[in-house]
Structure formats: C-alpha cells, structure tokens
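Rather than the whole complex, this shows some of its chains in their spots.
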Amino acid sequence: MRGLLVGRFQPFHRGHLATVVAVRQSHPDEPLLLGIGSAQASFTAENPFTAGERAEMIERALTEARVDGTTALPVPDIHQHSQWVAYLQGLLPPFERVYTNNPLTRLLFERDGFRVDAPPLVDRERYQGAVIRRRLVAGEPWQELVPPAVARYLESIGAADRMQRIEGRA
Amino acid sequence: MRGLLVGRFQPFHRGHLATVVAVRQSHPDEPLLLGIGSAQASFTAENPFTAGERAEMIERALTEARVDGTTALPVPDIHQHSQWVAYLQGLLPPFERVYTNNPLTRLLFERDGFRVDAPPLVDRERYQGAVIRRRLVAGEPWQELVPPAVARYLESIGAADRMQRIEGRA
Amino acid sequence: MRGLLVGRFQPFHRGHLATVVAVRQSHPDEPLLLGIGSAQASFTAENPFTAGERAEMIERALTEARVDGTTALPVPDIHQHSQWVAYLQGLLPPFERVYTNNPLTRLLFERDGFRVDAPPLVDRERYQGAVIRRRLVAGEPWQELVPPAVARYLESIGAADRMQRIEGRA
Amino acid sequence: MRGLLVGRFQPFHRGHLATVVAVRQSHPDEPLLLGIGSAQASFTAENPFTAGERAEMIERALTEARVDGTTALPVPDIHQHSQWVAYLQGLLPPFERVYTNNPLTRLLFERDGFRVDAPPLVDRERYQGAVIRRRLVAGEPWQELVPPAVARYLESIGAADRMQRIEGRA
C-alpha cells in the first residue's frame, strides 16, 4: 500500500517534517507520496515559492533527517472539488491510504473508498506556513521554524527579500 | 417567447420557488429556463452543492409545488462579463426575456437588445442562500427556509455535515 | 434509476431518435438524461450547431414523436478522460445507468461501478451526423435523415448556408 | 531600445499620463509599449472597463496631450508569475527596458536580465484608480482626476452608471 499526503509546503517546515517522520515510522513498509499542492503558483503572498523550490526544500530536509521512502510530486490546482480525487488518481502513481486532517479532504476521499488517516500535528500553533511567511516579510527570525537545511536553502534564494517584494516593500 | 432566470441556487430555497411560481403565473405560455450558475463549482463555502444536486433540488421542489414549464440547465462560469450574453446564447436554447434583479445583469442583456424583467423578491431578508449555508454550518434550524422536498433531499445527502467539513469543522 | 446517454447530436437525426425511443420503451419508468457533448463548440466543421440549437432540435423532435421523460443538458468538454466520469457526476443530476456503444466510454463508467447498456443502433450506415453535415455542405438532400421537426428547424436557421461558410464556400 | 510599462489603467488617469510624459521625455528616442494588464477582465468592481475601452482612453488622452511614440497593447492575465516575463516576451514586440515601481515586477524582470527603471509617481495619493472608481460609485466628482479627453469618454459610455450597477446599485 502507498500513502499520500498533500500540502502546499510554503515553506516546508518542522511541523511538516515531524508529520512525515511520524507517518514513515508508523507505516515503514508503505512508500509515501508528498503531493505539492498549488504547484502552478509562485511569487504570491500565499504561494511565494515555486513547486520546484518546494521539491528542493523537501529533498534537502528529508536527506538531512535521513528519512527515506518518500517521493515529492507537483500537483497543480484544478479548482473543482468534485473531480479532485479522480484528478489525483490520474496524475499520481497508485495510492490507497490518504493522510489528512482536513475534514473536507477526508470526506472526498472516503466517498471514493479510500482509507483516510489523521497524521499527528506537532505544535500546530507554532509551525504554520502563514506564520513563517509573515516573519519573512517583517524581517523577524524564522529560521528555527524550519529544518536547518531548509533555512539554508531559503537564505540562498533570498526568501525574505522575495516575500518583502511580493508584499510591496523593499 | 422563452424566459431565462439564472441563479446559483445554493441551495434552492423558498424565495427561489416563489419567484419561479410568480414568473410562471405572469407568463404561463412562455417556457422558463433556469440557468444553474457557477455549475462547475461544488464543495466550497459559497458553492457547496454540485450542479447536479442543485438540478435535483429544483426538480423535486417544482414537482412538489406542481410547477411545470421549466427546464434547469447547468451554466459553468466563464469569468468574462463582456462575453456573458454571447456565451449564454450559445449554451442555452433560444430565449428572449430575462428575469433579473441584478443591475449589472440587466445592463449586459439590455445592451444586446433583450427584454429584461424584474421578478418579485419574496421576503428577501429571510430567504437567502448565505443565511441557509450559515445555519447549516452552525447546526441551527434551516429546514423551514427551503421547500419540504428540498429539506428532505438535503438531509439525505448530509448537507449539514458537508458544510461543516467545508468550514473545517466536524 | 435514471439513465444517461451522451452524444454530440450534430445534428439530432433519425438514428438518435430511434435510440431514444427504444431506451424509453425498454425502461419506461427511468427518466433519461441526454448529455449534449462538446457543448462549448459551434460554427466548426465537426460542431456546426450551438448547444442551445441542439437542445432545441431535441425538444422539437421528441415533442413531435411524443416521447417524454427526457431532459437534454449541455456538457462542455474537459479533454481529460480520467476525470470524465467524476465530471459528469458533478455536472448532472444523479444517474445510475449509462447507454453507450463506445467501448472506451463503457470501460470508464464500468471502472466506477456504473451499469452500462448498449442501446440499439438503427441503420447506422445511413444515419450519421458526418453524412448529414457532408450533404449540407454539398447542397445534397439531407432532410429525410432527420425528424421532420428538425428538418424544419435546420432550414429556419440556415443550416446549409452555415455549413458551406464554415467550409469556406458560399 | 524599446520600453515597457504595464498597468491596468482602470481608468487611465492624470497620474498615468504624467508618468508616460516623463518617460517619453527622459527617453525620447525609445518607443514605449503600454501593456494593458488584466485585459480579459471588464464589468467588475476592480476592472470595470474593457481592454478596448482602456485603449481608447489612452489614445484620446495621449492625442490630447500631444504625446507620441507609444503603442497600447492588451495583456490578458496568466496568473502564473514564474512565467510572466516569458509570456510578455512572446506576446509583445521586443523591449529591453521596463518601467515599474512594483518591487516584485522589478525582481522578476531583473532575474531575466532586463533593465528596470522606476518612473516618477506624481501625486500618488490623489491619482489612483481605486479612488476614481469609488467616486464613480458614490456619485462624487471624479472628472478632475483624469485627463479631459478621458472624462468626456467615460461620460459618453456611462461610466458612473456602470460602476453603480456593478456594485449592485442603480
């Protein structure tokens, strides 16, 4: 059985990493697909990083944490929820188990007979993409909220400058 | 002459029904098209029900109320107002009279030579899709705001649970 | 149980009518949806008539033939076969039985658990949209290939002239 | 070298005109492209005027002000920032210098090796499309915020009435 976990990963933070680690430990024999949602979007306030940059973050973070058995794949939006499950089934390699804490996502997959598990959420208040993006804009420290490899990568691509420009500053 | 009335019908409520009844009574010899707007959307806060579910609500409500002479047709959005009238003329059977209380819709159709009538609005404060959707989310009573056949249908498809999941609850 | 039959109906001809009559007779208690495929297309060699004109042909032909229990609905293309069934389930009222002689359509619906029946094909060589369109272009007789009400309607909208213009003639 | 300045011009106001005049004076030998952004949009609160109407405003205003050397071209949105520069390079005649005060636009063009200049902003508080659109809705004076030729044109197409209808009034 293969698992699927979809997120926007803007950016990939410690909460995401903890979830992936937990899922891999609970089902070590099941490969895990990481769907990079809203893959078509970038350079916006909600989606500052390209799908490719997000794949790069994920790869570096998982290598650093020595997590294997995952594959990150871009998933562009289709904006039509009634086709969402069929769309993912066409786009991605076969999967049978879905990890989500979103009630609607759970509903959509359960209607089509998927097994849906709720992965653990680690320190949800603290580790949120929106918080990190806000700190990048404000010039406040954000580095400790992401894995060290992601922090280095974000610095190398000028993430704070990009966020500030997107918000019309700088 | 055939008439056209476009709405999103999320859900089809007593106000919609009263309008349809009034239009049919005032022009009993003119068939009436009901355009189901935003037909591509579903499972969102603004558009929780699929176009097909909305067609089903309309059919059940009109059968219950013994209203005939109407046809409900899905109308996906095109997001380009300057083409809206031409789009509807291509998608739908010929129509000559348009029923709307929206000033912009009136403008767009009148520019192309259509006859535009303002249908009666019945108890507009009370019968609104947004109010019903909010009650579904809050777990408050909503049944009396829709025709009995629609209330039974919405219960059969788990409308309150769906709305709560869409809003991230449940 | 409700049935579904999808076609492009360019134009709606005697073969289509015979199929609809046969389906209605074999399942008189099951309402039948007629999906007007490629609904977004018109004024092309393959799709000369708008979805609305095709709905009008269907209504006139079925009224003339005293066939009831059907509803014709526009179905714009999505060009993504793996989402086709989910797309139709969202767009159309609930249906459980699908009528098709297309092997791929059968496969796609059967994969999702639908009942699929093969409707009778009446004089398939003779009654084909492509044949009728070719005759319209060539100025040859085509009227006997469609129901009388459709022939009158096509003449009223200048179908032969339109086809010839589409093909660059006239 | 050719220059490019992209705006939505909803409507084309005195601030826009002052910028164009300044750019033309500072580089009189470089033709200037005016990209009409969100060209596909019209009859909405943010984008009330069609691309064609905006081109007409620009032409009348520049003729009135005796500014030459510019060409106004429609630029429909693509909603994908990472392709924005490549998209403009395909759509528009060759240009080498970009005029913008938007930090993100500057970043996107500089990444691809363009020369980016910041044009002067004249009385930015006063001359804003949003302010003018708000006044049109409110029935307050707006005429002095646009060049006289634009004021006359907007009156001739019923701009205030359109804005009020879009906002659900009138």
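A, B, C and D label the chains in the order they appear, each numbered from 1.
What we mean here is this: a residue touches a chain if its C-beta (ideal position, glycine included) is under 8 Å from a C-beta of that chain, and two chains touch if they have at least 3 such contacts.
Predicted model, so just to flag it, every value in this text is computed and none were measured.
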item: Overall number of sequence copies in the complex as this file defines it, 4 displayed; value: 6
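In the analysis below, only the chains that are shown with their structure count from here on.
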item: From the options A-C, A-D or B-C, the pair that copies B-D, where over half of the contact pairs coincide; value: A-D
item: Approximate Å spacing (C-alpha centroids) for the pair subunit A, subunit C; value: 44
item: Subunit C-subunit D separation of Cα centroids, rounded to whole Å; value: 47
item: Subunit B and subunit C: spacing of chain centres that average the CA atoms, whole Å; value: 26
item: Residues of subunit B whose C-beta touches two or more other chains; value: 40, 42, 50
item: Topology of the chain contact graph, where touching chains are joined (line, ring, star, complete, other); value: other
item: Contact pairs between chains, per stated definition; value: A-B, A-C, A-D, B-C, B-D
item: Complex contacts: residues of subunit C adjacent to subunit B; value: 39-40, 42, 50-53, 55-56, 59, 71, 73-74, 76, 89-94
item: Complex contacts: residues of subunit D adjacent to subunit A; value: 79-82, 102-104, 106-108
item: Residue ranges of subunit D touching subunit B (in the complex, touch as defined); value: 40-44, 50, 161-162, 164-166, 168-170
